[in-house]
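Below are the structure tokens for one structure; questions will follow.
Excluded from the complex is one protein chain; the other protein chains are retained at their positions.
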Amino acid sequence: MDRPRYIWPDGKRSAACFSVDVDAEAPYLWANRAGLLPYLGQLEQRRFGPREGIWRILDMLDRVDVKGSFYVPSVVAELHPDLLPALCERGHEIGLHGHLHELVSETTDARFEAALDRSLQVFHAQTGIVPSGFRSPAWEMTPAMLAALKDRGLRYDSSLMGYDHPYQICGLVQVPVQWQIDDAIYFKFQGGGADRWPPEPARAVEAGWRDEFQAGRAFGQLFMITVHPWISGRAQRVAMLERLLADIVAYDDVWFATAAEIAAWHLSANEDRFVAEPGLEHLTAALEGGT
Amino acid sequence: MDRPRYIWPDGKRSAACFSVDVDAEAPYLWANRAGLLPYLGQLEQRRFGPREGIWRILDMLDRVDVKGSFYVPSVVAELHPDLLPALCERGHEIGLHGHLHELVSETTDARFEAALDRSLQVFHAQTGIVPSGFRSPAWEMTPAMLAALKDRGLRYDSSLMGYDHPYQICGLVQVPVQWQIDDAIYFKFQGGGADRWPPEPARAVEAGWRDEFQAGRAFGQLFMITVHPWISGRAQRVAMLERLLADIVAYDDVWFATAAEIAAWHLSANEDRFVAEPGLEHLTAALEGGT
Amino acid sequence: MDRPRYIWPDGKRSAACFSVDVDAEAPYLWANRAGLLPYLGQLEQRRFGPREGIWRILDMLDRVDVKGSFYVPSVVAELHPDLLPALCERGHEIGLHGHLHELVSETTDARFEAALDRSLQVFHAQTGIVPSGFRSPAWEMTPAMLAALKDRGLRYDSSLMGYDHPYQICGLVQVPVQWQIDDAIYFKFQGGGADRWPPEPARAVEAGWRDEFQAGRAFGQLFMITVHPWISGRAQRVAMLERLLADIVAYDDVWFATAAEIAAWHLSANEDRFVAEPGLEHLTAALEGGT
Partner (left out) sequence: MDRPRYIWPDGKRSAACFSVDVDAEAPYLWANRAGLLPYLGQLEQRRFGPREGIWRILDMLDRVDVKGSFYVPSVVAELHPDLLPALCERGHEIGLHGHLHELVSETTDARFEAALDRSLQVFHAQTGIVPSGFRSPAWEMTPAMLAALKDRGLRYDSSLMGYDHPYQICGLVQVPVQWQIDDAIYFKFQGGGADRWPPEPARAVEAGWRDEFQAGRAFGQLFMITVHPWISGRAQRVAMLERLLADIVAYDDVWFATAAEIAAWHLSANEDRFVAEPGLEHLTAALEGGT
């Protein structure tokens, strides 16, 4: 009954953020880093993102007057050098997402750090901006990687799910994600025999997202939507996002903000609250029976 | 037409129970018992349970005035020592669920028994209570494990599905579960490539559960809901459970009870009815052609 | 426009059949034919069929006044000797389904024939009846197995999908099945990590089945429902089947019959129509380029 409740600015009841993982070719390059085969199927699917998808999403965001947080692997920024400048010009936040969309479970701390440094360099070179946030590919992190972000002056990470509002872990603000409100798990379909389920109609997903938003308002939740332009740039999905966002921004008691704004707010008003420990040593002790 | 019908107290037509498997970190520890890697993704998802999910569920249960049956691996009780006392204080049943959420198909009888003894010890040390029931991780059991429960004076197991009302097997009351009304099979999504289907919207699951409840009333069913705080503590799922439970408790002809109460009722009124045999020797003979 | 249309008796537009694969423990025994492990989870789930599910289905069929076709592995008949006699007494068709639910893809012609002979023997010993039909486990067949059925005087097989009305193949009537209207592919959930999707709510499946029935009426389809008592004996599924069947039997232009009646009709009125060839030699020639 008297559990601590997250405090949002101006007495807002809850918050919402629209985040975009601009993966494009990067995950395909990572998966095929040992050498590209001459197939075009996956690549062309993914290129729908930078060619069409992201521009549809940007136009849609203009129509509903929302600023989003766009996480861009630096190889994508290099392959599409008009991208980061366009995002900045239109007023959106840009954040880091690795160089080649390096999967945490398949990379090393050293490679992670090299990708981080390279992406900081690319972002600065293309836009003059030093991003304040990182989103990990596939939403996995280690304490060492969180420390690497902190060492480079980043303010927040947005990859974990320990709360459904911001919190602190490894000395960094965590702006949490949620699988439930990620587009890829419902809509991604690649072909070639790798898929485990078919794409859902956008309206079925919308219904669940609306329920999560409404129920989350009561709990003071951060409603962190995540989409990918090559996936959600398809027609019915853009239309669904526009319906959903248009309704969310109409709520006076919900704070719609970028992840960077949310991280800044957390530092200003909740810094000492909701502090989590990685606690790996403690768990190892529990495994060994000492608890 | 004249098949035996299960008898519920006070002429009730059917029964309902709300059970909670408080897994938290335990299944992750079991899966990684050979040694933890430094990843935080799964752990933070699971920690949403003890941090937020379980308290939301407890508050919800207070609002609908329901007492549940909470099955807690003892390592979870040790990692979160405020948990078992809080459950008891709020009037809920606490039951055993292994120490490290040992999967029956991956453990031995000896390790099962050691975990059982340890968890009995932890429960008693933290609460002074000797639980009367056990629920197996992943809902698998052997005759030897059922015998181990009986040897330690436990009154019931809640892991099998041979009827949809209580019955007896291996000399112990079985308070049966049902995959259909378990939250994990619809909602659990872990990421990292292991998932085989995306999470369903809570309303779609609710519709199926309501139909099962209604149809089961006619058959004298025990409607045994099972949820996990790290999964169903998410906003729209708590809201769904509240809608569902609020409607179920309004039925005068449905007995809402804890599993311990249901097991006690079975012993008092149906003990000699619905007695099942494990029958493994008989089946082995059938396999060998002797039938 | 002038394609041949299947002819049903008395000017009926289409037909419907309710078939029941009474698998119970048999598929589990087949899968574990090398030796049973002491686990009870799967077995108890499956035993819900003979203990409860089949009787609920039989009572439901009485209420809607439908006679079904029940395919029973002979090991199930031996383990539950009251089963075949009860089915006969209530006026249903009984048909063969192997002895141990031998999967065609995992057995030999010789073992298939031995199982066939044994099951004919068990059926006759328990009921005095010589069944006229066979349904293969998992709906697979070879020409040699179809010939084995024919050699033993069986009149029909019900395992293939080359038309959606009866036809002839390998000199035997084929009363075709359809995955779309099989319960197991939507509802079966076994646990233990083997499942690839969660069970669907009965109403969602009902909607698709009703649409298939309605659209199939226009095409002269045989609407061949298949259910399994351990799966569809669960409460909401029995209720769904009752709603569906009650509506289907109300159509004057639909012939509701057992598979045996349908096979007999085919022989009397369509025997020389819709004759299919296995054509394996022809396809082998096509593969070798000779076409």
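Details
Letters A, B and C mark the chains in the order given here, with residues in each chain numbered from 1 onward.
Rule of thumb we're sticking to: a residue touches a chain if its C-beta (ideal position, glycine included) is under 8 Å from a C-beta of that chain, and two chains touch if they have at least 3 such contacts.
Computed from a predicted model, the values in this text were never measured in an experiment.
Shown chains touched by the missing chain in the whole complex: A, C.
Of the listed residues C:Asp82, C:Glu140 or C:Glu271, the one in contact with the hidden chain in the full complex is C:Glu140. Panel shows subunit C; residues 1, 3, 104-105, 138-144, 146, 159-164, 169, 178-180, 185-186, 196-197, 200, 204-205, 207-208, 211-212, 214-216, 218-219, 221, 276, 278-280, 282-284, 286-287, 291 of it touch the chain omitted from the view.
Against the chain not displayed here, subunit A makes contact via residues 25, 29, 32-33, 35-36, 38-41, 43-45, 47-48, 51-52, 55-56, 59, 62, 75, 78-79, 100, 189, 191-192, 195-204, 234-236, 238-240.
Definition applied: only the chains that are shown with their structure count from here on.
Rotation angle relating subunit B to subunit C: 90°, from a CA superposition, given to the nearest 5. Note on chain placement: the centre of subunit A and the centre of subunit C lie 49 Å apart, centres being C-alpha means.
Distance between subunit A and subunit B, defined via averaged C-alpha coordinates, is recorded as 35 Å. In subunit A, the residues that touch at least two other chains are 196-197.
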